[in-house]
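Note that this complex is displayed minus one protein chain, with the remaining chains in position.
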Amino acid sequence: MATGSGALTTQLSGRDLTLFRGDRCLFQDVGFALQAGELLLFEGSNGSGKTSLMKAMVGLLEFESGVIEWNGKPVGEQRQVFHGSLVWMAHRVGLKADLTLVENLHFESALRPQSADDLDSVLERLDISRLKPLPLRSLSAGQQRRVALARMLLADVPLWLMDEPFTNLDREGRALVMRLVKEHLAKGGLCAMAAHQDVEIDATVKKVVL
Amino acid sequence: MSAPQRDVPGMLDSLFAVARRDLLLAWKRPGDVLNPLFFFAMVCTLFPLAVGPSAEQLTFSGPGVLWVAALLAMLIALNSLFLSDFDDGSLEQLLVSPQPLPLLAIGKTAAHWLTSGLPLVLVSPIVAITYRMPGSVVVVLMLTLTLGTMSLSLLGSIGAALTVGLHRGTALLSLLILPLSMPVLIIGANTVSLAAGNETYSAGVWALAAYAVGALSLAPFATAAALRISNE
Amino acid sequence: MWKWFHQLASPPHFYRIAPVFSTWLLLPGLALIAYGAYAGLFLAPADYQQGDAFRIIYVHVPAAYLSMMAYMIMAVAGGIGLIWRMKLAHSVAASAAPLGAWFTFLALATGSIWGRPMWGTWWEWADPRMMSELILLFFYFGYMALRSAIDDTAKADKASAVLALVGVVNVIIVHYSVQWWSSLHQGRTIMAEGGPAMDPAMLRPLLAMIFGFTLVFGSLLLRRTRTEVLHRERRTRWVRDLILAPEGNS
Partner (left out) sequence: MEGVAMGGYAPYVWTCFGLTLLVLIINEWRIRVRHTSVYRDIEVRIKALEGHE
């Protein structure tokens, strides 16, 4: 039970979540509670509704019933606050193929609170700084994923929502994602992730099996 | 988080950022801007070929032809308004951003108007002169087209948002938008006709301006709602 | 009151009582239409200008009236469904559209037939009412096309509700802009303005027709909605029970 929702503890919880797609019930009465520094894993086979659950969490889909709470308050009542506290790394990277990496990230900076991290150092960490002048369409799928990771690092938000973050990444890339998530959690961030493979991380992990 | 959370960037900043990004994209793909213009010029060429080149007929039908051609060209340009954002997932990113969606929709629509409506307004005098339109009427034509294409962009953004991601999108978009755009066409074309007949036309211009203001204050909300629905 | 409303809106309950309400609307509606048609055709005096051709008014005006009312119902129901997430409202909106389109078509057809002896042409472009009616028909087509293009019912409901609400604002603007336009081109109208000045012997059948048509429309709408509800709830428990144990427990 997540009690004592003091103003300082960041927390995300969901209760009695039920979701339909068309006539089909994807899941029923799912619940979870996530505190600062914890990783939430949604597990399940393909088509079990992991992606849909995450989309509904950020408000892209509507739950049939149930409520998502951010810091003890339903997200429906504080949409802007909630959206200002998260980045959503979707299956599609959501960046413009015609624009360069820098142009893309520069645009993103007008949408969300930005961290103090310097763009160059972030690109350096992700090992994509040499790709700076290229339009995104000339990058490989794995490199585009890394640009999406750069968007996450540049945003100053506590909640990371990642849908299958390991797709298109090699072993090294996967290790990088895990390292970044761990650092984020250590700083008091939260992360919810849908993954169909095992995730090995040295942090508190909560699992929801769909 | 250990450090206090930074503020969300200002709403207007995000509006301008969206507009700037779309203009940049248009700059990198000039074909998307030019195609509707060529279409406009071609439709205007078809009419004299079909109804005959006599000067009398051209001055008489000029305002109507130019307006219908402009309407159709706007319609062609509309299809791409949200399509690429929908396909590459950046629409989703806009939907989950902390910025008010109607404002982002205004930003996108403004960029769309600058790359489709404004070029039409700028090209229209050239076509109008070939239709033997006197200079004073050309000014009225450009004025009405400016106000009218703004309204069409705003109305069109609703239709584009409703049909984005549908398979039969293009034909459906015309079916939805043409009835909506009829008042603009009626007022716009007839105002130019009145001006060509040396009659008072100011009422039409005011009506178009009022329509544009009304569209600007209502359409973004409808567009935002439609985008959320279409992206489900 | 609120509770009663909610109960009415529950699909099984609506499914059960809709036929009852429908019959109670249909019978008086048909009676009014029978009286209105008879009185309009044979009892009302001929118009001093249009002669007996004016009798077309007794079907044209109710059809035109219903074409607009159906649109309003569609938009209001869509709005209710959008704001209060009421599923029944979306079923009503979905059912009102084709009915409205039929009555719009009827208004156009009767208007055009009426125009033939009056104007000497089947279609008079400069008549503002006919133009508005035609654009209304296009609206209906767009609405139904959007609905059928979206596979997911819930999504189709919401998208078409937005369209209907946008359309309502625009239908009004269309009306005024068409009126302005036809005044530029010396538009002619077949219907004289100023209803109350009509001879009571002419007016009474007209009111009976309008009222009767409205009742019949209500009856049709109720039953169409009922079928729509059944279709949408086809996978629910109550529909299963209803179909496996028919007629027995009524």
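Order of writing sets the labels: A, B and C. Residues in every chain begin at 1.
As a working rule, a residue touches a chain if its C-beta (ideal position, glycine included) is under 8 Å from a C-beta of that chain, and two chains touch if they have at least 3 such contacts.
As the structure is a computational prediction, the values presented were derived from the model and not from experiment.
A.B. asks: If you put the missing chain back into the full complex, which of the shown chains would it touch?
C.D. replies: Per the contact definition above, the missing chain touches C.
A.B. asks: Among C:M74, C:L206 or C:L220, which one is in touch with the chain left out?
C.D. replies: The single option touching the absent chain is C:L220.
A.B. asks: From the list C:L25, C:A63, C:A149 or C:I173, pick the residue that touches the absent chain.
C.D. replies: The single option touching the absent chain is C:A63.
A.B. asks: Considering the whole complex, which of C:A46, C:I83 or C:A201 touches the chain not shown?
C.D. replies: C:A46
A.B. asks: Just to verify: which one of C:V76, C:V174, C:I210 or C:V239 makes contact with the chain not shown?
C.D. replies: Considering all chains, including the one not shown, the answer is C:V239.
A.B. asks: Which parts of chain C are in contact with the chain that was left out?
C.D. replies: 37, 41-42, 46, 51-53, 55-56, 58-60, 63, 99, 102-103, 105-106, 109-110, 113-114, 116-117, 216, 220, 223-224, 226-227, 230-231, 234, 239-240, 243-244
The criterion applied here is as follows: only the chains that are shown with their structure count from here on.
A.B. asks: From the Cα centroids, identify the chain that ends up most central relative to all protein Cα atoms.
C.D. replies: So the chain nearest the centre of the shown protein is B.
A.B. asks: Taking each chain's centre as the mean of its Cα atoms, which chain lies farthest from chain C?
C.D. replies: A
A.B. asks: Look at the interfaces A-C and B-C and say which one is made up of more C-beta pairs in contact.
C.D. replies: Pair with the higher count of C-beta contacts: B-C.
A.B. asks: Report, in whole Å, the distance between the mean C-alpha point of chain A and the mean C-alpha point of chain C.
C.D. replies: 49
A.B. asks: Distance-wise, how many Å sit between the C-alpha centres of chain B and chain C, to the nearest whole number?
C.D. replies: Computed from C-alpha means, the inter-chain centre distance equals 33 Å.
A.B. asks: By residue number and range, which residues of chain C touch two or more other chains?
C.D. replies: In chain C, 152, 154 touch at least two other chains.
A.B. asks: For chain B, jot down the residues that touch at least 2 other chains.
C.D. replies: Where chain B meets two or more other chains at a single residue, that happens at 232.
A.B. asks: Within the complex, which stretch of chain A touches chain C?
C.D. replies: 21-23
A.B. asks: Which of the residues in chain C come into contact with chain B in the complex?
C.D. replies: Going through chain C, the ones touching chain B are 82, 135, 138-139, 141-142, 145-146, 149-150, 152, 154-155, 158-159, 162-163, 165-167, 169-170, 173-174, 177-178, 180-181, 184.
A.B. asks: Considering the complex alone, what residue numbers of chain A touch chain B?
C.D. replies: 10, 58-62, 80-81, 83-86, 88, 90-99, 103, 107-115, 135, 156-158, 187-189
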